[in-house]
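In this view, the complex is presented without one of its protein chains, the others remaining in place.
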Amino acid sequence: MSKLKLATVWLDGCSGCHMSLLDLDEGILTVAQQADLVYSPLVDATEFPAGVDVTLVEGAVSSQEDLSKLQTIRARTRLLVSLGDCAVTANVPSMRNTIPVQKLLQFIYVAGADVNPAVPTQGVPALLPQARPLHDYVKVDFHLPGCPPRPDAILALLSAVLEGRAPKLPAVKFG
Amino acid sequence: MAQKKISIRIDGELVPALEGKTILEVARGAGRRIPSLCHMDGLKDVGACRLCIVALNGGRLVPACTTPVQEGLAVTTNSPEIAAYRRMIVELLLVERNHVCSVCVSNGHCELQSLATSLGVTSVRFRYRYPSLPLDLSQERFVLDHNRCILCSRCIRVCAEVEGAHVWDMMGRGIHSRVISELDQPWGEASTCTNCGKCVQACPTGAMAEKGWAVEEMVKRTAQVAGAAVRKGVSL
Amino acid sequence: MSRIEDIGIFNAMREEGLAKVLPAMPRIAVGMGTCGRGNGAEGVYQALSHAIDRDGLDIRLAAVGCFGACSEEPLVSVWLPGQPLVILRRVQASDVERILNDLSRGRITPDLAWCKIEEWDHITAHLRYGQGFPELPLWSELPFFSGQKKIVLRNCGLIAPDDIDEYIAVGGYQALYKVLIDGKPESVIEQIKASKLRGRGGAGYATGIKWEFLAKAKDDRKYIICNADEGDPGAYMNRNEIESDPHGLLEGMIIGGYVTGASQGIVYVRAEYPLAVHHLARAIDQAREYGILGANILGRPFHFDIEMVEGAGAFVCGEETALIASLEGFSGRPRPRPPYPAQKGLQGKPTNINNVETWYNIAPIVLKGPAWFTEIGSTKSAGTKVFSLVGKVQNTGLVEMPLGTPLTKFVYDIGGGAAAGRTVKAVQTGGPSGGCIPHEMFDTAVDYETLAQLGSIMGSGGMVVMDEDNCMVDIARYFIEFTHSESCGKCVPCRVGLDQALEILNGFTKGTGTAAQLTLLNELGRMIRDTSLCGLGQTAPNPVLTTMRHFRHEFDDHIIAKRCRAGVCHSLALSPCENSCPLHMNIPRFLDLLKEGRADDAFEAVFLDNPLPASTGRVCQHPCDDRCRRQTVDSPVNMREVHRFIADAVLLTDRFEPLAARIAARKKAPTGKSVAVVGAGPAGLTAAFYLALVGHDVTVFENKAEAGGMLRYAIPEYRLPKRVLAQEVELIRRLGVKFQFGAGVGSAITLNELDEGFDAVFLAIGTWKESWVNLPGTELKGVLPALPFLESVATGTNPALGRKMTVIGGGNAAVDSARTAVRMGVDATIVYRRERKDMPAIKEEVDAAEQEGVKFLFLAAPHRIVGDARGNVRALEIAKTRLGQYDSSGRRKPVVTAEIVRLDCDAVVLAVGETVDLDFARASGLTLREAGTFVVDRFTLETSRPNFFAGGDAISGASNVSNAMGFGKKAARKIDERLMGAKRFAGLAGGFQYSMEPPETTSTSPRHRSAELKPAVRVAGEDEVMVGLTDAEAGDESCRCLRCDIRG
Partner (left out) sequence: MNHPEPSLRNPSARTGETAAAGNPPDAAKYAFINEVIARVDGRPGALLGILEAVQERNPRKYLCADELSYIAAKTNIPLSQIFSVVTFYALFNREPQGDHTICICRGTACHTRGSRTLLESLRLELGMEEAPGQAGADKLTLTTPDGKFTIRTVACFGQCALAPVVELDHRICGHMNERALAREVDALGQERHE
């Protein structure tokens, strides 16, 4: 039977979760047999394809672009997994949530800038009022907390999902 | 007064107990695991976090920490409903304030965090509140970060019952409640504070910590303070 | 005053008191409770005392508490020795002179007199006032007091609260004296237990057992506490009890102190009750003066004192352990139980806490014995309970009823039902810990057990009546917002749980709620209920859990359809008027376009919202008027007449062609899909219009000869000229809608053929069948149903009616039949079994009929139609009815009496309601309700057969034009979504730029009304009665709009 389509994306995250994904070491081989990586920062596909089976999404939804990306992903993937604390709880990105966005930008890009102080607008997506977890905007099928999530937990989740059975996760922890 | 020896049934097993002891004490004495957060050995129990709820005779849910044992009691320490309620309580605590575990000084040594793991909480169904809360660095040895506080009042009780200074208390009401020192003054200006640091050791999360520790480095000496409290015989 | 040391002094004191209550001269008593003062009682009292002093009158003036009928305040009772006590209502200071000089002539001012009391059972004594004033009803005969049994409120409003003599005069402290003389505390406790008295604060714990615990507890100090925190919003009985009869509370507590061996009593009173605090403090001082409090009470070796502590504004302090913490100088945060207060309470000593009302029952039980008490109320809930009946009910006030009384008695018999024209939807009992009980369950007995089964509690006795202007999701949100702000914050489920419950409920009222959140809210509610530390948290979810159970459809409306029928949740509607309009017309828009003088744009905007603007402009029942917020200023904007004016200005003029073209130009590209619409009535026409507008190929099948349904064949010419309707149908036809007349579906063409020939079918067959009346004589010639009669007139074949005609029924069809007959020179009488205010017909039409000479006979039910030998109608016999119990529609059910009246007439028209064509419905194979209407999915209007939709009267039963059109519009939207798989209706009626600035000045003129032909002119012909607004009137009317659609 044809291999399943796997995708990974990172929104407002630090790519630590993707590093943890690579830490699967030889575990990657078992995954490679079951699925093709059709879209990921690790491969050079440009457009998120339709008909993806499983997508791992790292990072919080912090900007307008994150949100539109997430909505497109949800429409085109069968299963969506929140990978890591930022996706599950908005983690570190959420630490700006108590500060109004304009004040934040003024503080950093005007007061704090020593050369051409101005709030950037060209080619930079607008910030949402708050950085929020994925499940505040779309239905998420599986959550994998951890900063970064443990590689063995990622493997356990991935192989279960690819084989279509309910995943039995080891004791994962936030943070 | 001599306490009468009685026996109660925990999860079907007969367990000896002394009348007047709480279900939590008897269960833990018999090696039964019941989660708790606002309980600390040696301090008077307040029944605030409700994590230690158990079913009495298969029916009503009661907090094990404040319910005394009686002859012939049948206690169920866990059931699908109890587990679901406990998970929901942990989710509510995680949502109430800013528990950013990855950059917390108590990461890996926090009672709330380990409870989330043991109860299988992998995400929070409620909407995070992200409240704006103060950080008090005025005390030269300790730091108070309200973002990590779960209002369990262990700090208040240890300071009042063991140290006797009663520096801390709870101000406000409901969701706006907050731990304060004296007239909501910075900790460093609290004249009645004896700098004993028992509150820091009693605090189950990263809300109170000793200065100088980085992320994941703050390990609390809760057991020593609890031992002192028990020896002081305050809780009876 | 001397201390009462023995029975001799006691009886002397009682005589002295009686001389004040029943003096040798006239006595006037003004109800001076806080609510009385709020209504101006203070001014009345000053005026009375000034006039009495000025004229040196021999009248005893007293300030008493409140008798309980708040909606009739200020209440003043007047007593002439030997006469009954007369209660005057709504007395103003300006009435004082009239009252006094009537009194001087031994008379009572008739227009103020409300009822009389000839004798009064104070339970602890019996008072005779006197006989007289036959024309005045007894107090117990008034609806508000019918069935009330005043035990707790026995003295309220009848004695001066700040004078201990008056309390003693009516038997006060007799029970205390008896208990002290008998000296057997255990037997008193046995009596209280035998009486099955339960706590009146809300939990309903057996008082006797609670007392027994305290009596058995051995300690050097024991406390008894009266919980007068009464934080429940919507409950104020404790306030009135303390304000009107403070000594009743003291007597109960002193007896309680004696039998339980307590050393001190404390009354914990809310800070928000200043007058109650004042009267209670004075009563305590007087009791000490008289030797009833302090040392050696009533000369016996018993020492007991009572102190008062003022609360400081925390609802949670109503919970007993929080109250105790508050008394000990801590924040009011509840403590775990056990230990229960009876073992370890205030200062660690045994303590017993009872609600104010519980203490008032003690003296009566001691004097009359437990058996007397258990006879009142239901088996498990003995005695009475005071309820504060408030909210959307006509008679509001304090009502003391035996437990077990059904809710209908409170809401309708006592409360008088909802205000005119509104229907009661639910009652909320038990305040923030209680629940909402829907109208269908109003036969529920009000006592501890049955309310608990419904997920509510009796609680303090708050009873808030709600009508259809209240949104149950908003009510649930209101209660959670209350308990959330009053939560003490100690335990997690209540502190954070309620915060998240409120977050979810706020989302529902803003239209961002999801079905998953509804399930989560249910689970969260049960978690809070099952795990919270104290009563506040344990009962806080009740309002949410009960409304979700009994009003699930309202939650679904907010979540799925993003609609709030009550119009309370502002963010779910453009404006209150748009929300109430079945077609959801953007009313502020067309008013503003007219105001800016853009008549063409106004027409286009109106027509795109409502394809029959001129017809509905004449016959709609205008629900928008009830919701227009201009009525808080003067009167609602006449929105119906304005959109009629806008429509007529185009449809009946040469601007018809250009505008018809403009609207036809809006038609979307052909979709290649075809839809069949069965029935060219208002629902069918509307659906056809919108489906054509979005590009579908629409064919309308109509079994009659022309389009319009009821508009064409039932509504007479003088209300809706046929040419107006014809223009609207023509404009719809211009969009490419094909009509097949005389094509009866079921006969000419079958549903299966429609199914093959079309992609979707919309059934809008209306209700054309007359619901038959099983009445002897209906087979006679001259008896005809309303619709065929109106149809024959509409098609020009006028049936012979003879000289005199009677019409049976109270709806629009009945009124139209009568007015049509009058125009044919026939003498018409409408016979209706209820009263005029109950008639479903539109109010203005009933008045117009009366002006045109139509006669009415109310409270008359048809008995028999009498015919002559040749089988022609000679007369209609009716049976007079009287109004009985209230039925589920909130109106009183007419009960037939034996009295028969004969009305000679030559014809009888039956207009008692229309039903669906049952043969067609049954033959359709679709699932039906027993009334024959089609069962459809609430949100998509799809019937049991795929791609077959239904709307209008065919699913709702006989209703009105705008409701039917609303269904037509919704069906078109849902059919389009099904066929095209996308939501394409959003911008359909958009594209108009209009001012969104708040109007600096709005017209100050009151509502403009359309001029009408004089009755004599109307009857002479068929001309339209309502002439319509003039240009200037419509323009000014559009400037009266407050623009509620503009939000800051």
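Chains here go by letter, A, B and C, matching the order in which they are written, and residues are numbered from 1 within each.
Here is the rule we use: a contact is a pair of C-beta atoms (placed from the backbone, for glycine too) under 8 Å apart; a residue touches a chain by one contact, two chains touch by 3 or more.
If you're wondering where the values come from, they're calculated on a predicted model, not measured in any experiment.
Participant: Identify the visible chains that the left-out chain touches across the whole complex.
Facilitator: By the stated touch criterion, the chain not on view contacts B, C.
Participant: For the chain not shown, which residue from C:Val259, C:Met466 or C:Leu711 touches it across the whole complex?
Facilitator: Checking each option in C:Val259, C:Met466 or C:Leu711, the one touching the absent chain turns out to be C:Met466.
Participant: Among C:Lys392, C:Lys673 or C:Lys704, which residue is in contact with the omitted chain in the full complex?
Facilitator: Once the missing chain is taken into account, the touching residue is C:Lys392.
Participant: Which residue from C:Met25, C:Ala295, C:Ala312 or C:Ala661 sits in contact with the chain not drawn here?
Facilitator: C:Ala312
Participant: Which one, C:Tyr290, C:Tyr360, C:Tyr478 or C:Phe920, makes contact with the chain that was left out?
Facilitator: C:Tyr478
Participant: Over the whole complex, note the residues of chain B touching the chain we left out.
Facilitator: Contact residues on chain B toward the absent chain are 131-132, 160-161, 164-173, 180-184, 191-192, 194, 234.
Participant: Using the touch rule from the top, list residues of chain C that touch the missing partner.
Facilitator: Those residues of chain C that touch the unshown chain are 34-35, 37-39, 70-71, 73, 223, 230-236, 239, 266, 268, 270-274, 307, 309-315, 326-333, 346-348, 388, 390-392, 396-397, 428, 431, 462, 464, 466, 470, 475, 478-479, 481-482, 485-486, 488, 506, 632-633, 1048.
Here is the rule we use: only the chains that are shown with their structure count from here on.
Participant: Using mean CA coordinates as chain centres, what's the gap between chain A and chain C in Å?
Facilitator: Spacing between the chain centres: roughly 52 Å.
Participant: What whole-Å value do you get for the distance between chain A and chain B if each is reduced to the mean of its CA atoms?
Facilitator: 34
Participant: Would you mind listing the residues of chain B that make contact with two or more other chains?
Facilitator: 125, 127
Participant: Could you pull out which chain B residues touch chain A in their complex?
Facilitator: Result: residues 94, 98-104, 107-108, 113-114, 116-118, 122-125, 127-128, 130-132 of chain B touch chain A.
Participant: Which of the residues in chain A come into contact with chain B in the complex?
Facilitator: Contact set of chain A toward chain B: 82, 85, 88-92, 94-95, 97-98, 130, 132-133, 135-136, 140, 143-145, 147, 169, 171-175.
Participant: Show me the residue ranges of chain B that touch chain C in the complex, using the header's touch definition.
Facilitator: Against chain C, chain B makes touches at 45-50, 53, 61, 63, 66-68, 84-85, 88-89, 92-93, 95-96, 125-127, 129, 150-151, 153, 170, 172-177.
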